[in-house]
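My structure is below; once you've seen it, I'll send some questions.
As you look at this complex, bear in mind that one protein chain is not there, while each of the others sits in place.
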Amino acid sequence: MSSFDSSLSRRILRMRILVTGLAVVVAFLLGSALVALAGINPLTALRYLFSGALGTRHGIGETLTRFIPLFLATLSFAIAMKVHFYNVGIEGQIALGSLGALLVGVYVTGLPAPIHILLCLTASVVFGILWLSVAGFLRFRFGANELLTTVMLNYIAIYLIDILVETVLKDPNSLINQSQKIAATAKLPRIMEGTTVHLGLVFAAIVGFIVYYYVWRTPGGFELRAVGANSKAAKYAGINPAKLIIIGMIISGGLAGLGGGLNLLGYQSRWVSGTFLGYGFDGIGAAVMGQYHPLGMAFSALLFAIIRVGGGAMQRSVGVPYPLVHALQGIVIIAVIISAYFIEKRTEKMTKGGQ
Amino acid sequence: MKKKIISLLLVAMFLVSLVGCAGAEEPAEEPAVEENVEEPAVEPIKVGVIFTGSIGDGAWNESGYNALVKAKEDLGIEFSFQESVPVAESGEVMRNFAYEGYDLIIAHDFNYNDIVSEVAPEFPDVLFTVSYGYQSTEDNIAAITSSGWHASYMAGVLAAAVSETEIVGVLSATDSFMGKRMRTGFVNGAKSVNPDIEVLEAFTGSWDDVVKGKELVNGMIQQGIDVILSNSGNVNFGVIETAKEAGIMAIGAPSDLSSVAPDTVIASAVTPSGIYVDYGIRQLAEDNFDGGVYVLGIKEGAEDLIWNPAFEAEFSAEVIDTVNAAKLQLSNGEIEEPVVE
Partner (left out) sequence: MSNRKDVILEIRNLTKTFPGVIANKDVDLDIERGEVHTLLGENGAGKSTLMKAIYGIYGMDSGTVKYNGNPLDAKSPKDAIAVGLGMIHQHFLLVQEFTVLENIIMGLKADKGIHLDLGKHRSRVEEIVERFEIRLDLDEKVKNLSVGMQQKVEIVKVLYRNAKFLILDEPTSVLTPQESQGLFGIIERLKKEGATVIFISHKLDEVLQISDRITVLRDGEVIETVVNKDLRKDDLSAMMVGREVTLDVDMPEVELGPDGLELDKISLVNPGGKTVLKDVSFSIRKGEILGIAGIDGNGQEELAQVLWGTLKASGGSIKLHGSTVDDLSTRKRMDMGMAYIPADRKKEGLVGTFQVSENIVLNSYYKPHFIKGLGQDFGAIREYSERLVQEYNVKTPALSVWAKNLSGGNQQKLILSRAIEGNNDVFIIAQPTWGLDIGAIEFVYRKISELKEAGKTILLISTDLEEVRSLSDRMCVIFEGEVSETFRVQDKQVAEIGLLMAGGKRREE
C-alpha cells in the first residue's frame, strides 16, 4: 500500500504543477495578445520582462528585494485562509509593521545592531498583529465580516501612517513629508554587493520554512488545517476551533507586519508620505496562484516580483503601458484560479476511493 | 516523503537564488553606459523620465509627457519613461535607467529629490534633474523649480484690480512653506494695487477635501469677498462651484480652468509642468548643463496668468494694463520675493 500511496501523491503533485504551469503559459499568451493589440511586439516585450528582472545583476537584486515583502504577504494570506479568515488587510498590516520598525528604528538609539534590528522586527510583528486583531475583535465581538473590516483598515492604516509622517514623525530637515531615516544600527545589511538585496531575504527563507514546518508537520499545524478544512469535525475531535482561528490570525498579522518591517529596515529606511506598496494585494494573488502551498507560493511570489520589476523594464524599453503590466498580473491570477478548479476535479478523480 | 522533498526544494530554491546572484557578480551593464557617454555627439541624447502617476492624468504628469514628445520633435532626443513609480521604489528605477545607458534622468516630482541625491553619486556620468526639486547635492543634479509665487502675485494684482468690495480671498491646500509662499504672493500682489485691500487667507489641509474647501470659501463670502484664488487640487472645483453659486469671481490654478465655469473663472494662475522637463533637456542639448537649483518664473514661462478670453474682452483697459505691468516687473526681477515666516 505504501508504494502505491506515495506514487499517487507524486502523480497528483505532478498534475498540479503541470496544470498550474500551463495556466501561467496561457496567461502569458493572453497577455502577449494584449501587448500586441497595443502595437508592441509581444516577444520583445516578454524578452524585456524577463531580462529586466533576471538578466542583470541589478535586475535580480531588485526582484529579490521585492520578493521579500511579497513572499511574507503571500504566507500571511495563506495562513489566514487555512482557518477561513479572509485577511485582505495585509496591505494595512504591512504599513503598520513598517511603522513599528520605523518608530523603533528612528527613536530608539544606542543599541548594538543585532539587538536593534531584532527589536525593530519585534515591533513590526506586534504592530501587524495588533492591526489585524482590530478586525478579529470586530468579528468575534460583533460578527463583522472581516472582508469588509480588513479592507477598511487598509485605508485607515495608510492614512494613519501618512498623517504621522506629515506631522509628528516628519523629518524636520526635509522639505517633503517624510520620516527621518532609521538609525544605522537598525539597517539590515545588504547581502549582495551592488544591489539592494538585504538580509531580509534570509529571514524570509527561514520564516517560510518555519511556517511550512508548523502547518504541515506539527500537531499544532494539523489542528490548524483540520479547523480550516472542517471546523465542525475538528470540534468533534476535541479541537477548539476558536483558539485555532485566533492563532491563525496572529500568525497572519505577524507575518504581514514582519514583511513591512523587513522592507523598511532593509530597503526603504524611511516612510515617505503617499507610499502605497501594494505587496498586500499582490500577496493575495500570489497565494491563490501558489495554491496555499509554501513551495508553490515561493514560486508565485517570485513570479509576481519578476512581473513587478520586469514590468518596469517593459515600459522603459518598448513602452508597454503601465496598466497592461497590471492586467498581465490579473490574467495570471484568473488563469490560475480557473486551473485550480480543474485541479480539484482532477484530484478528486485520481483519488476516487474504492467502494 | 512528498513533504520532505518540498521542504528541501523550498530551502534549495533560496540557496540557489542567493548563490546564483553571488555568482553573477561579473556581468554588468557598465560597458553599455560608457559607450554612450564616450560618443555623445553621435548618439542622440537618451532621456529617461520617472512619473509618480499616469501620463494620462490630464495634469502635471501629462504636461510633462507632452514636453517630452515635443523635445523629441524639436531636438531629436530619444526618451523612455516609467509611470506610477512610488517614491520608495524610485531609486531602483533611476539605477535601471542609469545602467541602461541613459544620459539624462528626469525625476518628475519634487518628492523624488532625496532619492536622486542618494542615487546620483553612484553614477557621476549620468545627469539628473528633479522637477520642482529643492536641492542639488551633486554636480550632476539640477533641481528645477519655480518661484512659487509669480503666478499668485499676478492673480493678486488682478483680484485687487477688479474687486469692488475691496475684500478678496486666497485658498491653499496646505500650510506648508510652499502653501504660505503662494498665498503671500497673492497678498503682496493685491496690496501693490490697493494698499487698503483686505485679503482673507485659508487652507484646507487636503487636496481632495472639497466639502471643507466649500465651507471655507462660503465663510469668506459671508465676510464679503468678491474674488477668490484657489490653488488646492481637486478642491478647486468645489470652490469654483461655490463662487458660481454666490456670483463672485474666481481665479483658477494651477492650469487653465476657464472652461470649468466660463462665467465665473476670470483667469487662471498657471504653472505648466512641461517647462521642468524641457529645461534640463535644453541645457544638455546646448551642452551647458550645470548642477544647482534653478528657480524659474514668469520670465522662463514656468508661471503665468492666463485670461478667460470672455473676461479679458470685458475688463477695462486699466485692469489689463495693471496686470501686464505687474508681469513685466516680475519678469525684470523688480518685485521682492515674499517673506514667509
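Which chain is which? They are A and B, in the order written, and residues in each are numbered from 1.
Everything that follows uses one rule, which is that a contact is a pair of C-beta atoms (placed from the backbone, for glycine too) under 8 Å apart; a residue touches a chain by one contact, two chains touch by 3 or more.
Keep in mind the model is a prediction, meaning the values are calculated, not measured.
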{"item": "Chains still shown that are in contact with the chain withheld from the display", "value": "A"}
{"item": "Which of A:18, A:163, A:206 or A:233 contacts the chain that the document leaves out", "value": "A:233"}
{"item": "Contact footprint on subunit A, counting only the chain that is left out", "value": "1-2, 4-6, 8-9, 213, 217-219, 222-223, 225-226, 229-230, 232-240, 345, 347-349, 351-355"}
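The definition used in the following text is that only the chains that are shown with their structure count from here on.
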{"item": "Approximate Å spacing (C-alpha centroids) for the pair subunit A, subunit B", "value": "34"}
{"item": "Footprint of subunit B on subunit A - complex, ascending", "value": "6, 9-10, 13, 52, 56-62, 64-65, 174-176, 178, 191-197, 201-202, 205, 208-209, 212-213, 216-217, 267-268, 271-272, 274-277, 293-295, 298-299, 302, 309, 312-313, 315-317, 319, 321-323"}
{"item": "Subunit B residues touching subunit A - in the complex, by the definition given at the top", "value": "1-3, 6-7, 9-11, 13-14, 17-18, 20-22, 24-25, 27-29, 48, 54, 80-88, 91-93, 95-97, 99-100, 110-111, 113-114, 134-135, 177"}
